[in-house]
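First up is the structure itself, then whatever we jot down about it.
A single protein chain has been removed from this complex, and every other one stays in its place.
On to chain A.
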Amino acid sequence: MSAAHGREITEQAQPQQPPLKELGLTEPVKTVEDKWQLLPYFLQVKGLVKQHIDSFNYFVDTDIKNIVKANNKITSDVDPRFWLKYIDINVGFPDRNEMETVEKKVTPHECRLRDTTYSAPIIVTIQYTRGKNIVQRNVNIGRLPIMLRSKKCVLTGKSESELARMSECPLDPGGYFVVKGTEKVILVQEQLSKNRIIVETDSVKGVVQASCTSSTHGGLKSKTYVATKKGRIYLRHNSIHEDVPIVVALKALGVQSDKEILLLTAGNTEAYKIAFSANLEDAAKLGVFTRQQALEYIGTRVKVNRRVVGPRRPAWEEALEALATIVLAHVPVSGLDLRPKAIFVATMTRRVLMAMDDESMVDDRDYVGNKRLELAGQLLALLFEDLFKTYNSNLKSAIDKVLKKPSRTTEFDAYNTMQFQGDHLTAGFVRAISTGNWSLKRFKMERAGVTHVLSRLSFISALGMMTRISSQFEKTRKVSGPRALQPSQWGVLCPSDTPEGEACGLVKNLALMTHITTDVEEEPIIQLAFMLGVEDIRLATGTEIYGSNTFVVNVNGTIIGLTRHPTRFVTQFRRLRRANKFSEFVSIYVNHHHRAVHIASDGGRICRPMIIVENGLPKVTSEHIQLLKEKKLVFNDFLRKGLVEYLDVNEENDTYIALYESDITLQTTHLEIEPFTLLGAVAGLIPYPHHNQSPRNTYQCAMGKQAIGAIGYNQFNRIDTLLYLSVYPQKPMVKTKTIELIGYDKLPAGQNATVAVMSYSGYDIEDALILNKASLDRGYGRCQVLRKNATLIRKYPNGTFDRLADAPIDENGVVQKRYDIIQSDGLAGVGERVDPGDIYVNKQSPTNASDNSFTGQAASVPYKNTPMTYKSPVAGHIDKVMITDTENEQTLIKVLIRQTRRPELGDKFSSRHGQKGVCGLIVNQEDMPFNDQGINPDTIMNPHGFPSRMTVGKMIELLAGKAGVLTGKLQYGTAFGGSKVKTALQYNP
């Protein structure tokens, strides 16, 4: 990058003293120069929207196959010899879904313009019986909307010129869908982790409860509680009417001996034993001693889904089935060995006992490590599973219907039945994404507002939307906990970027270096843990599990075994990860509170990369950075060589991270790559944010998205409902490294102005601004507004159709004023001025369009005028006229009308520090103040905006900006760094 960059870093590096002097190391410590250079290379592989794209890729490549595998067979209730099996499923590349097209390839931009869906066919390979043969064929079962820049997208891996040919902006992040011509984003959803025990208390009711939401592939989602009620502990679950005393539950799970129950729950801790003993008595009072009695007890209380066929089963069988399949469904049960489940329940009970004894053992629901982020891929997977199951049951009933007929003329071919299944999947995907309603009854999911229209107000607003996280908490609840800034958000979620008001703190944004994991297969990880000396939990008794020097090993929340050497185990495990023996996104950490080692490989965890430090020295050296700059290394090489690793929020707790190299001590395990990455993309635009009062940065994050500027390199090819463009956008004089990384300097929003901070005329009180009329004359603040007007030239069911007519001539043989821009094709000419009331599409519709009894000649019907009239009070110009076909063969006409506007009284202006104001007065140049050099300001800002708001960063930006103008160099205002005030002041002409 530029020379200015290098200089800035050396300035930062100067105050760094040799950090290990006191440790007696004699050789001078070299600092890693430009370690921030890792950042652009990180963003190359894991861009800002990479989490969306990664998760979509995972869905398309892996998850979709798993779902099909879990539902791969269709049989017939009528003909037992018939079966149909899905062998494989593949998603193709986006194409045009029209029969007669020769060129099938489609670009996202075409979909935007034509109001179609950017989607690709889903092809399944099926095997089925046809008569006595088994046939294998490929069938298209529907279309899947494709995420832009994902593996299946045509834009992926294309050069800038290739993208230009496809009318696509190289700076566009992708990660969204084009559905019916609108760009839709599936927001990241924040949830509590699945399959983990969370202990909560209700101090008012005096209730302590451990809960666990189970979620497995293809399985049900259910929540299991172990809770106290009047000093007793019960197991609660939706499928059981009544709370089950914990001892009864454990007995039903196969732990019959009271002694063993006590050991598994309370261990050898006297306090826990006392607290628990009453539960044992309760079970005895209920007369439950054996497993059979316990099962009978539960069996009478299980909610039974009555199946129509089959005899009624005994209660104990119902209980056994419920316990094996519904309660804590995520804990694996092999055969009918419920031992792991019993241990899980026992652990939950123990956590409750611990929390009853000690308040501090309660978990923090708001802790980021207890949260999982659900991305587009996961949501689509759920949707697909639901749609696919419905599809299969529809198919099955269709097949049954055919097979039911006693005699057929031709041999039954299921392939034909599949051809007539309609577009259930296609319609389902399109409906869900375009409405944002994910209502999947099968998974008890009812969510609205999952998708949003991608805001194209400015480049930043589009980018900001891609990093947004919405929380599942109710907005009306008056609790501050979930809204508060959590210390564990450090580095992964932006502390500044959150809306004000209703959704404050509930809608968050990702920080610059955050990555969200996708699922990693856990079976090999479990095997590896056993190989590293973990003892199988099934061989352990309570004494061992809660022994003084044993640690429980969990994989994704399920207990798999014990270790007596947790530190050694964790170190070895990490060493293997750094040696690239398994996925870099598997995390491991020790929880000393719970005496447990947790390994996590599930998706949705938030993590970020960090430089590994060993023996007080960072493993990344200047030589590595040099190789990186020479393009001999890429970011992934740093991971592969074990120089950098990803840490999730939980594992961060096990580390000692130095912010700067000078802070490294012998205990340090990691080094931050760059402190400014703790901010997100939007907050990264603020110059000197570390000098501002924090709410100002938050205001700026909301306001930066409204700035008018450039939207993308393809902005003149787009036909959006409403598009604001700046006529003369300028890159900021004081930029930040984030600005360069996200390309804001290439698509800026705003202009550099000469600002006088002084009071003037009184029309500037309460944040009003004064503007210089001459500046406006010269183009300052000029913008264009482009508005889309669309209409369909329809064909009606009765054979009639709309038509376009040329301008009518009145009795004097002249064209009326309001028709004067209509050309002979019935459309306004491009470039013509449209005055209020003018007609720009002279459409006519048949008067009997809805009359379905009409059978006459379509050409002979009477027509009425249904023109499109320009309604705005200000004249505009025709910017573009597009004529095309929609997917259902209707002619679509889009007319883009442009207005060019110059700032006027009441227009809002803002700096980058949450300092907004409206224009209160426009002053002639000769009335503006001037200084000794004869400089007139473009705008005057009232000085009263400073003292109470404390936006010192703005003052420094003013200084740095002026110094930059005088020296002819762009300045840096990067957070926790940037050009120094001192250098700005030392300017000497």
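Please note the rule applied: a residue touches a chain if its C-beta (ideal position, glycine included) is under 8 Å from a C-beta of that chain, and two chains touch if they have at least 3 such contacts; residues count from 1.
FYI, contacts and distances are computed from a predicted model.
Asks: Quick one: find the hidden chain's UniProt protein name among "Exosome complex component RRP41", "DNA-directed RNA polymerases I and III subunit RPAC1", "Probable glucan 1,3-alpha-glucosidase" or "Cyclin-dependent kinase inhibitor 1".
Replies: Its UniProt record gives the name "DNA-directed RNA polymerases I and III subunit RPAC1".
Asks: Could you tell which one of A:G762, A:G779, A:P797 or A:P836 touches the chain left off the display?
Replies: Touches the omitted chain: A:G779.
Asks: Among the options A:F582, A:Y660 or A:F716, which residue touches the chain absent from this view?
Replies: Residue touching the chain left out of view: A:F716.
Asks: May I ask which residue of A:T156, A:S397 or A:T900 touches the chain that does not appear here?
Replies: A:T900
Asks: Please identify, in ascending order, the residues of chain A that touch the omitted chain?
Replies: 716, 727, 773-775, 777-779, 782, 784, 831, 877, 879, 898, 900, 924-926, 930, 932-935
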